[in-house]
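Read the structure below first, then the notes.
The complex appears here minus one protein chain, its other protein chains still in place.
Right after this comes subunit A.
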Amino acid sequence: MATKGSNSIHRSSSRPLLDLSKAEIQGNVEEKYPTILLPNQSDDLSHLALDIGGSLIKLVYFSRHEGQSTNDKRMKILKDKLGILNGNRRSYPILGGRLHFVKFETNKINECLEFIYSKKLHCGGWESHHSDSTNDQNAVIKATGGGAYKFADLFKERLGISLDKEDEMDCLVAGANFLLKAIRHEAYTHMEGQKEFIQIDPNDLFPYLLVNIGSGVSMIKVDGDGKFERVSGTNVGGGTYWGLGRLLTNCSSFDELLELSQKGDNRTTDMLVGDIYGTDYPKIGLSASTIASSFGKATLENKELEEYRPEDISLSLLRMISYNIGQISYLNALRFGLKRIFFGGFFIRGHAYTMDAISFAVHFWSKGTAQAMFLRHEGFLGALGAFMSYEKHGLDDLMVHQFVERFPMGAPYTGGKIHGPPLRNLNEKISWMEKFLQKGTEITAPVPMTPPGTTGLGGFEVPLSKGSTLRSDASALNVGVLHLIPTLEVFPLLVDPKMYEPNTVDLSDHSELEYWLTILSEHLPDLVDKAVASEGGTDDSKRRGDAFARAFSAHLARLMEEPAAYGKLGLANLLEMREECLREFQFVDAYRSIKQRENEASLAVLHDLLMELDSLDEETRLLTLIEGVLAANIFDWGSRACVDLYHKGTIIEIYRMSRNKMQRPWRVDDFDAFKERMLGSGDKKPLPHRRALLFVDNSGADIVLGMLPLARELLRRGTEVVLVGNSLPALNDVTAMELPDIVAEAAKHCDILRRAAESGGLLVDAMTNTLDGSKEKLPSVPLMVVENGCGSPCIDFRQVSSELAAAAKDADLIILEGMGRSLHTNLYAQFKCDALKLAMVKNQRLAEKLVQGNIYDCVCKYEPAY
């Protein structure tokens, strides 16, 4: 008998945090620092750091998830079975949580103080922190930047906190090192208006050159953590641009000056090679448009300053300074044998043309052998570094796979912009979204899709990033909230984790991106309806539904406009973003009731199906089972075509119709190879698999009539089965939380499933009975359930839950089912064990593109262990 108790895992609103510590602690009291392992007592690390610059205050803070009681019986048994118990490699746990990146203008420092106060960040602990919080006179916050001195008294006075000043360069380097190691696509190149993200192997990062362009420019050779040296610099930097710009134009702000440069034409101020030669100077490879002398044109004319357009002056200045920095940086990288140059600092600010100009210079002077790179979090290097300077945060031990970046909508910091006062709760966020309506409708209106700027001009004849209005901060990339999930691991069965790329569809192809954005956009109203209905259609849920629609549309619009806004994005990320956005507006499970209804309907006919299957011989049965999986995979709310189908028939009708259509050969048909592995040929009877991981897809017929019967067959053959479900809901995908109930219900109809489920701890109470009652019965191989660590219809095997990773250690067969996990992602993934990828293609475009077929074609791809 299943009990409700078996799935009482309380989950936070995002990726779950498996708090392994609690159960362990109780069993490990003799450990050296037992108390540290208790979640509430390991909080004595500070969680806020500041970088107070001349124009912006950057704030990095850490927040923990609330309520992490995952100490359920299933977990406990699972841990016994899978041996997760000793999986904790550390003497103290790293806390899961989120790193937030927030900016304020320095001249609005009060907003910053208010924000800190409202978030209780000044209390030196977590919200549920220790009782000595009254003693916050002693709270010490790490800070860097010139303002750390200037505003020290203000912070003391207003918040009672002392600022502990950290060296700027130390922080800069620490921040850059952390980001480059922890974030997979932190670095990017920017050439001719095109961003391209670069994946950098953390083990092959050093040495590199970090060029920080502030008022002046510092060039730092970084050899490792804490190992760096300022090797060069130049006094021609951001201050020169702004200083000369101010003297030459009437601009009143740096941003205004930058914006002017967008409309400039430097030919009126710069002396070009063509001005001197009247033509190119081919002998040394200089084209007529190469700048021979910055501002040199001004020497030839008797014009007053007022006769020059400030736009032209600004552009000329910007180029002069950017080119110069690029050149000197390259020469220094060359001198010290540094293979990579990263540029950061306020001068860049994500300003596309500045990046282009620097990239051009590096490219030009290195004759294409070196590239300028930029960092997505470049504005936060110092603040992050200050944060890193706390001891015991354990952050530097974290690995790339333990970070997930999310892009919540909301003030004060979204999409690289400063929007206003802090939002304290969802209600404020929704209000803010409503106020955002004006802007929101602006950006949700169809955005004309223009191919990204590929002018074939080459060189820098005209500013390539011209045309679109300057988004000084926002052509800046979005900086999301960094979720730290220490329990995430790399799936151990990947053949080559470094080369693994989950996404099959490359969204950097513009037409692909456009297609998928349109699909998501079209699907949105239906999803909102479902979401609102799932919450009982209340006024509150309608309001949240509106806010969700607006927020998600804004994300889509942002992506249309700037595909690289969120870093390197695959289809998997895009689909996950939608789910995250739903959760952000507290739609916990939009398909809850639909999933329930379909599960019930399918379970009702399971018995008949199993009877039918049992009447078949082994070979026919295996084929029928695979057919069943493929047929049942038609039930997919993620597919527009299938949603239309639903309106026309009942589940069973559709299932039967679908199964009847299963004419082999399928579009991709490796069934015979799979059959041979399972059943052998002739007299050869192969050994059954030891353990199979079944990555399940949808609720209803898909799991009940498709995957469960297949699981049952494997169990019958003596193979342990681990059902791998989503950690969080995504569409109508079945979650790990729901699986035990479904299995329990199915077990009512089937002895094989029942005994395996008992053995696997899914039927906890029943297990006790069985053990008491029928000891003579042979113990079955277990049927287990683990969560995959994802909340998306796809799966990224670089970041899976530790329990899945543990379960994978003994597995020698994995079965990926459904479009999300076996087509959108992982179609080309290679595993160290046998792998079967099963899916029905429910999208015409995908069918054409991936299998050169049509909608409803089937894929049965079997690959023996690599």
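Convention: a residue touches a chain if its C-beta (ideal position, glycine included) is under 8 Å from a C-beta of that chain, and two chains touch if they have at least 3 such contacts; residues count from 1.
The rule we apply is simple: contacts and distances are computed from a predicted model.
This figure omits one chain of the complex; the name its UniProt record holds, of "Translation initiation factor eIF2B subunit delta", "alanine transaminase", "Sesquipedalian" or "pantothenate kinase", is "pantothenate kinase".
Interface note for the absent chain: among A:G160, A:G216 or A:P497, the touching residue is A:G216. Of A:K156, A:R230 or A:H607, it is A:R230 that touches the chain left out of the display.
From the options A:D51, A:E166 or A:D270, the residue with contact to the chain not on display is A:D270.
From the options A:K108, A:K156, A:K227 or A:R335, the residue with contact to the chain not on display is A:R335. Only one residue in the set A:A152, A:A292, A:I519 or A:V588 touches the chain that does not appear here, and it is A:A292. From the options A:F101, A:F115, A:F206 or A:Y323, the residue with contact to the chain not on display is A:Y323. Of the residues in subunit A, those that touch the hidden partner chain are 146, 149, 167, 169, 214-216, 218, 230, 232, 234-240, 242-244, 246-248, 252, 269-271, 273, 275-279, 281, 283-284, 291-300, 302, 305, 308, 313, 320, 323-324, 327-328, 331-332, 334-335, 365.
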